[in-house]
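With one protein chain held back, the other chains of the complex are shown just where they sit.
And now, subunit A:
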Amino acid sequence: MSSTNNNNNNNKSNINSHPVGRSRSQLPTPKAKKYDRQLRLWGDHGQQAIEQARVLLIGANAVGTETLKNMVLPGVGSFTIMDHRRVTEEDCGSNFFVELARIGEPRAKVCAELLRELNEDVIGDFLEDRLDVLLQRDPGFFTGFSLVIASGVRHSDLLVLSDLLYDRDVPLIVCQQHGMLATCQLVAREHFVWEAHPDNPLPDLRLENPLPEFVAFCDAQDLSAMDSQRHSHTPWLVILYKFLSKWRQANAGKFPSNYAERQAVRQLIRSGERGESDLHGDEENWRQAQSAVTTALLPSKLPSNVNELFKLADQFWLRRQQLSDSSAPSEDRQAAVPPSNWLLLCRTLAEFYRQRGCLPLCGTLPDMVSDSDRYVALLNIYRRAADADLVEFSRLLRVVCLDIGLSADSVPASQIALFCKNARHLRLVKTASYRELSRPLPQTVARCLEETAEAGPSPFWWYLLFHACDRFHTEFGRFPGDTDDVNFLADAGQLKLKCQQLAQDWLASLATTSAAGPTSAPEDLLHELCRFGRAEVHSVAAWMGGVLSQEGIKLITGQFVPETRTMLYDAVSQTFLPVF
């Protein structure tokens, strides 16, 4: 391939802040080709994070292996399967990663082997230990992973496991399946979302306090003097700005603050459009300008997700300050912990916002009807401003770092750029510990009981029953209905009892228990759970495996926003709803 073509004409492309002279051939590597369809979603840096992740699966049942499958395929660095069971006939009717010929072999081993076949880039390992035993013997083992998935693990073990992981900041995903139903719960003390990838982000244009360069550009555009070609190819951003300025002049300089005022700007724009009498009535750019009123003229305010981050950074620095002032021997372990990169960046962001009254620009423009030169000129104005913001932000960050005795280049430049580009969409995702989550507050329980007193199947009742099943299992060593007895409903009575006890326990500290609704589960649900007998219906497991793997990828990459609520998948109604 020719690699020398056309490097002579590069001076023009310096308008862009992008590398030039890269027109030599750049055929993709086999790896880039293999992962092409997903790299378009999370980028090379997302892929890199995935390839560095170490995932532990506890419980190689159908949900567990399906989840892992969807992480092995996109190339997770390594996985370990922990399972003490042996492959059974039943597994062969629900789990794709076992075979009839291997009945009796360790399930962890067989699943690890068959999963490894999916992707030669992935390292796979297994352990035959019992969870409770290993938790006792080698707790450190569990904290060496970037993510732990626990499928079908009993409640008592989950409490120990999750306390351990929560304390060490290792995210955990918990799931349980009974027949056509499955629950899942993410447990993460702190998870920072670097790139939320919102579906329809609002344009970041700063029209409230427009960029000086942008103002100069717009001022140089004389709409009335334009020929029809130029007029109908003026970017809507320029049109909007001009009529916004007109409106502001007539309204003591204020920025539109409500729907009616934005509509007034829209009316102004409409009046400026060249009508049919001009023979050029069809001006798409003018229509775009009118509809942009609803998105581009929203008053800029600090997004609540970012405000949360400012508070967190404040709290951290305050605590730090207090500790250094008191000069007492530090017992608070927090003090010894240096701030993570995202905390340093959030602290800097707060400072940037305090000084500038705005967040760093992201430096992108939506596409719009325009001739090339003016669109490119506008885009470059915004890009340059974003670059300048980044420079300023980096300067502030150095100050923040030096101020607490960290080196000035503690945060890699690529991370700073990513942070600034996504500033409006950053957020911290937190959940309570599994111990708290799995024991809802009495008030919550009372509310749910009341709300669902009349209704049939509700996510809350299913969730309560799932926990009742766990108690049933603890007492009888099997799940309700998991019997060859034709009279499978014989277990319903005991399950009902467990359910009542559990509801009472959850309500225990609530003085006015009577305020709550009935504490006995609807008969239909008890019956249905006994019907399932803990069946691992494969298509239901596969659904959950799909969802959980993506949640795992969110946690590993810091991209997209994880679901933090306890959720119930009901394959009967095809709904996925929060339990509380």
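In this text, a residue touches a chain if its C-beta (ideal position, glycine included) is under 8 Å from a C-beta of that chain, and two chains touch if they have at least 3 such contacts; residues count from 1.
Methods note: contacts and distances are computed from a predicted model.
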| item | value |
| --- | --- |
| The complex's invisible chain, by UniProt name, from "NEDD8-activating enzyme E1 catalytic subunit", "DDB1- and CUL4-associated factor 13", "V-type proton ATPase subunit a" or "Histidine-containing phosphotransfer protein" | "NEDD8-activating enzyme E1 catalytic subunit" |
| Touch criterion as defined above, residue of A:Glu117, A:Asp167 or A:Asp314 at the omitted chain | A:Glu117 |
| Given A:Leu309, A:Ala446 or A:Ala535, the one touching the chain that is not displayed | A:Ala535 |
| Hidden partner chain, touching residue among A:Phe141, A:Phe488 or A:Phe580 | A:Phe488 |
| Touching residues (missing chain, whole complex) on subunit A | 1, 5-6, 9-10, 12-13, 15-16, 18, 20, 22-23, 25-28, 30, 32-41, 66, 69-70, 73-75, 88-90, 92-96, 99-100, 117-120, 179-180, 196-199, 233, 367-368, 370-373, 375-376, 379-380, 457, 481, 488, 523-524, 527-528, 531-533, 535-543, 545-547, 549-551, 553, 560-565, 567, 571-576 |
